[in-house]
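All protein chains but one are shown at their positions in the complex.
Moving on to subunit A:
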Amino acid sequence: MTTLTDPPKESFRLSMLIYDTRYRSMTIQVVAMLGFMLLFAWLINNTAQNLHDLGKEPSFSFLADPAGYDINQRLIDYDSQSTHLRAAVIGFLNTILVAVMGCITATVLGVFIGVARLSKNWLIARIMTIYVETFRNVPVLLWIVFTMAILIETLPAPRAYKGVETGALVLTNRGVYVPEPLFTNSLGNLHFFAGSPARFDVSLDLIAVLIALAGGLIARHFINARAHRIQNVTGKRPKTWHINMAVVVLPVVAVLVALGFYLGYPQLKGFNFQGGIYMRNSLIALWLALSLYTAAFIAENVRAGILAISKGQTEAASALGLRPKRVMSLVILPQALRVIIPPLISQYLNLTKNSSLAIAVGYMDLTGTLMGITLNQTGRELETVLIGMLIYLTISLSISAVMNWYNNRVKLVER
């Protein structure tokens, strides 16, 4: 009779940490962690030592000090007595402003150019190719300063408009004036966090318009749901577009009339224009340059997305009896968007990061306020750059999170 004996139990030896695959990964991780912590400790130690020698112990109290500089392009109120923190908030809002404006225009332009590049018209396709190659192969910073130079050099000075009837839109070499929405029976503003550095106002008129619009959209949803139900039962879809339009447009118009809405035009007073919304050259230049530059990249993504859908998809959809419009909306677009949207969002991310080049034209974004003037005035390099980086990181990671969420939602489920 044979007996099976257990293999002899090896006692643990130190060399097993390296030569035994069961323990090796643990060893490597511990060594990596220790190495990282040592490096980190070394950096922290150096920094602490250097800052101590300079007499600048890390502290964030400078954020509560008055900033003492003016910011001419801002979304919420600010003066030179406001704190550095509020200046940073203004900068942050300016970053978001130019990023959002840029993303919208870049998308519109990019989609147009991407589609036009596939045009059957040879000339149009060539023009778009030249556009894409020109913008992609020249640094974005050069485009920004170039656009700024165009605005400054080619547009007339405000005084050139003396005695000239100006319309709604005024282009000067200092900036662009567009009409501002004004209300005769304004409801006033809602003050949030009054007195604190985070204070901001929200116009009640805007809220009223938005509520009317939202109500209209909800009503539209119910009307469409009802039409759908009727279609399922009877096979006939009632006409809804005129009710839909009325339900969305009429409440908004009613609210606007009730509030006494009118457009305030810019007027030349003295040496400059008053009234209207004033967008400085720096904002316009940054916005245009970022949009044009990013549009070239988006155009390539759009083109690739459209080319990625095989012709068989269109033909199969037609064979099912779908009409061209429905083929596009139900078959082609959902598939093309799956290819287009992830690179599109990373282009948004690039645009947002590139907006930090605002400093080259003097637009006061986060880099211009917190990491620019505040840094120079307070001499707090470590703190300002750290906060700035963290804010940019938060923006980027939020955009990535949206992208991952979308990717997971539209991912093809493979068996």
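The rule is simple: a residue touches a chain if its C-beta (ideal position, glycine included) is under 8 Å from a C-beta of that chain, and two chains touch if they have at least 3 such contacts; residues count from 1.
In this text, contacts and distances are computed from a predicted model.
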What is the missing chain called in its UniProt entry, if the choices are "Heme exporter protein B", "DNA-binding transcriptional regulator, ArsR family", "Formylmethanofuran dehydrogenase subunit C" or "Amino acid ABC transporter permease"?
"Amino acid ABC transporter permease"
Checked against the full complex, the residue among A:Ala41, A:Leu320 or A:Val385 that touches the missing chain is A:Val385
Touching residue (missing chain; options A:Ala41, A:Leu75, A:Val100 or A:Val138):
A:Val138
Given A:Ile18, A:Ile218 or A:Ile277, the correct residue touching the omitted chain is A:Ile18
Mind pulling the subunit A residues that touch the left-out chain?
18, 25, 28-29, 32-33, 36, 43, 46-47, 49-51, 53, 119-124, 127, 133-134, 136-142, 145-146, 149, 153, 353-354, 356-357, 359-360, 367, 371, 375, 381-382, 385, 388-389, 392-393, 396-397, 400
